[in-house]
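Quick one: the structure is below, and I'll ask about it shortly.
Apart from one protein chain that is not included, each protein chain of the complex appears where it belongs.
We call the chains A, B and C, going by the order they appear; numbering starts again at 1 in every chain.
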């Protein structure tokens, strides 16, 4: 039985694995000083229209958020995040482990409430004792969000303007960025992120790499980058493993194609869910679709298809998640269409 | 013009200064290994009915919270606090500086919402992925709270029961504890705190010491206490400075008397404020009284008496604070009664 | 031109890559909750004769040292290491980044001087003020060492006895452990390490994995292990990437075979170096061979073969390194034999 529980249930996209195989016995220097890592960085800079950017490669998402934010923030600064932001909830305190407070603000279906952001900054600086509080040094957003939703370009520009006014950095966590870029509803291109952010990540793990996240610093390279990454345990001896994978990912439009295809599957999954009477928890345009089900329904549904128990709404209901990814095929969705019962049938 | 802005505008209670003077040229060992520090600890243990407690002395409030919580928590644990708790707002990120997340929960006028606490713990442990989140390892409360309000013994016992059920420590920040103990409305004695808490502080700075907070660990002394305090920059070479002061504070009922007297003055200040038409922001039984005033009123009032601009309620109103303390005299309050204009007069 | 500069110049051993390919499209749960990770852990426990051990998998060596030591040490404790130990020199301060001091002690060709260890512990505890100093909470050793040398079982047992006497943990960094185990001179089996250590790592990266280090806790699993790993940015979404690789590595004796073969090549490289007049810097029985050369010789030698500029002895001499690894073939060494000039010829 196929599971749609998440977008990291398989290994790597065949082309990625192929690139690893083909380059396997080529001798290269370690720590990212190899031609594939260099080529990957060049391709990403080109894709971002950011020829002066610094690009580096890290292994995982939490590691990326923790290291990048520690690079962007002064030691005494905190980072503003939506209350539901990954760094505020699901990273086991990794940001605090580096000494920084996460300053949580209200959100709507995962999207930071920009009015609340503006109000909170005004209040902060109006308070004569604000030096006794944690200075907001950066804003952290995810795109798409943890709820599969998207920022508009207008929203992101407004956040950037606030960052400029209040001397903050802007960092966008793009663990699933490819699934935003593949979305017709999305109006934020890589080049927009490069123009608006101080740093953003381009997630590979959930887009078909064995592991790996690229980080783009469009404006200036952090000082002593290699040293800082190593200090946080993030430097790979075989840096090539990330370089080769990202190089293949940014060759011949693979990255864009993966995002587009997964979104095509997601839209179909969404239609199937709606047709069969499953109520969406909220409107997600990307590769994650969220449905609200009663506990008994949920139990019964498990015998038909794999999905994720994403969270509770109340004592009697689950939010469950169906996810498409780089590995989803038309056949997978056909099968879902065939095997998924009407919601009404779950009550029989 | 006298100011009532806060309870640390003067130096030390005369008896404290006297004790420092009298012992000044006695040679003693450093780092708290002196007879006065030992005597102070013994007197505090007696006052708490906690003969087996460990007692140590630190210089300031933020230092105390940061060190005690770092001692109580495992490195990967966070501390639950009311959203308005001092550690969550006004300590410049000192708790996060030691690597721990502050897990903020709802409160009412500064008092942690115990229902919300219970619900959040249930939700946390019901979530199968809770190891990806920060484990709540302790609950932090202030008594009295930042709003001058008090926990009831019943509330504190309920928090303790939750701490037992979910394997958490309970720490009470008593920076102004003496002003709770001096309050007729308070039903939490030192011995109750000793019975309920894993650690609590007895604030000296705001009760008439030059500086100093005592920390009581009623159940067991933390391992390597001196070393851990020093590691956080909290160990005084002349530990006697804290020992002598606390020894005098816990002699002949000085601590209790200071609390009682300040509360007597606070009640009178409150009556004066009400009689003259000043609306209380909320009901505080302790030494801090909070009033809501329009911006123009506030400006005019400054010409009559000193007070604290505590915070904003909205774009046009201040919450202002009047505080009594160990240094307040009947004459001070008489003068306030005489000079404070009727609120109506502020509009003329 | 082949380079012998280090043991991580290629990707993965063909059998490892094959295992990744074969399992690539199998759907598995994330974060290490997959059957391959479980199987790998079981095989490692069996290889260590440690059925009750906890085994976990991390991505890189510095990450492993930083996380494991942070798990073993109390926050206020430091770790003893040979002055030349990897954590003391080449990890960009990763250990200090977690708040722990590295307490450096004398060594001989990389092997901790156990007499100096014993003397320093005696001195420490004889000092009445030792609570003002950093308590040694663990001993860190590498096997083989950064100099390619080995501990004897007797030495390791003596260190263990000191750890018992002074209540310290023992952690062995086995980034190149396989090359020790493949050495006829080595008398420390995996089961000996399991009996003597509180934790040790079995390095995969330098033995033929794309990346990955296994960590064995023979005595007890650290509390909240997943959470602590994630907090340090060390948890992989696709935990399978490590599980599948280590499972293949511990199947049909691959790990042992890789070590044995690389050592066979190393011994031959050593003989070739000696026959051609190259003076060894010290006696290394493992896969790294160190030679002292003058600056001009070094420059000329670069035109014949690739090697590593390992360090300086003085202003005019280099220590250069020749390394064999899982990827070295008989043909590689044949070619070295053919192309390496007599040292005398470098002067012509």
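The rule we apply is simple: a residue touches a chain if its C-beta (ideal position, glycine included) is under 8 Å from a C-beta of that chain, and two chains touch if they have at least 3 such contacts.
Remember, predicted model here, so these are calculated numbers, not experimental data.
When the omitted chain is restored, the residue from B:35, B:60, B:294 or B:311 that touches it is B:60. Only one of B:21, B:191 or B:313 touches the absent chain when the whole complex is considered: B:21.
Among the residues C:18, C:52, C:127 or C:252, only C:127 touches the chain that is left out of the figure.
Interface residues of chain C with the unshown chain, by the touch rule above, are 76, 78, 89-93, 96-97, 99-102, 104, 123, 126-129, 131-134, 309, 311-312.
Residue-level contact of chain B with the missing chain is found at 2-3, 5-6, 8-12, 14, 17, 20-21, 23-30, 59-64, 66-67, 91-94, 97, 205-206, 210-211, 227-228, 230-238, 240-241, 244, 306, 327.
As for the chain not pictured, it touches chain A at residues 70, 74-76, 99, 131-132, 135, 223-224, 226-228, 230-231.
The rule is short, and it goes like this: only the chains that are shown with their structure count from here on.
Legend note: the chain whose CA centroid lies nearest the centroid of all displayed protein CA atoms is A. Comparing the residue numbers each copy contributes, chain A and chain C share more than half of them at their mutual interface.
Rounded to whole angstrom units, the spacing between the C-alpha centres of chain A and chain B is 42. The distance from the centre of chain B to the centre of chain C, each centre being the mean of the chain's C-alpha atoms, comes to 51 Å.
In chain A, the positions touching at least two other chains are 91-93, 97.
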